[in-house]
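Now for subunit A:
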Amino acid sequence: MSLAGDILTIAAVSAGAFFFVAGTVGLLRFPDALTRLHALTKADNLGVGLVVLGLIPLAGSLREALKLICVWLLVLLAGATVSQLIARVARQDGPQP
Partner candidate 1 sequence: MTTTATFGLCAATAVGLGLYGLIANPQPLRKLLAFNLIGSGVFLLFGVVARRSGGAGFGSDPVPHALVITGIVVAFAATALAVALLLRLFNATGSATLRSDEPASAARDSTGA
Partner candidate 2 sequence: MTMASALETALAAIVLGVAVWTIAARETFAAVVGFVAYGLFLALVWVRLDAVDVALTEAAISGGLSGVLMLGAAARLRPAEALAAAERSGETQRLAAALLSAAVAAVLAVGVLLLPDAAPTLAPAVTANLAATGLGNPVTGVLMAFRAMDTMLEKVVLVLALVGVWSLAPDHLWGGHPGPRHLADPRGVLAFLARLLPPVGIVVGIYLFWVSSDEPGGAFQGGTILAAMWLLVIMAGLADTPAVSRRWLRLIVVFGPVVFFVVGLGGLVAGEAFLSYPVAYAKPLILTIEIAMTLTIAVTLGLLMSGIPERSARR
């Protein structure tokens, strides 16, 4: 069980790190605010979600695993709300170089 857990941890955290890198590259390279927000949601939702999935085998008990999932859900909520608000302002300001 612990070997399978370790493999899951390494695989999931590596995949999460890949999505973080992809999101950061998108943030730096995309031309305007809306596309950058799109890239950041990958890092927020998938990156954090995969890292949390990888940490669950390392959690001591079911309660701690549920707390980790709550952290992920709160990050999702905050990210979704803030992306909407920034996107609305970006759309009002109009396309910029």
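One rule holds in what follows: contacts are C-beta pairs under 8 Å (C-beta built on N, C-alpha and C of every residue); 3 or more make two chains touch, one makes a residue touch a chain; residues count from 1.
How were these candidates chosen? In short, all candidates are chains of the complex that A comes from, given by their letters.
Quick caveat, the model's predicted, so the values are computed rather than measured.
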### Query
Only one of 1 or 2 touches subunit A in this complex; which?
2
### Touch list for subunit A against partner candidate 2, complex
74, 77-78, 81, 84-85
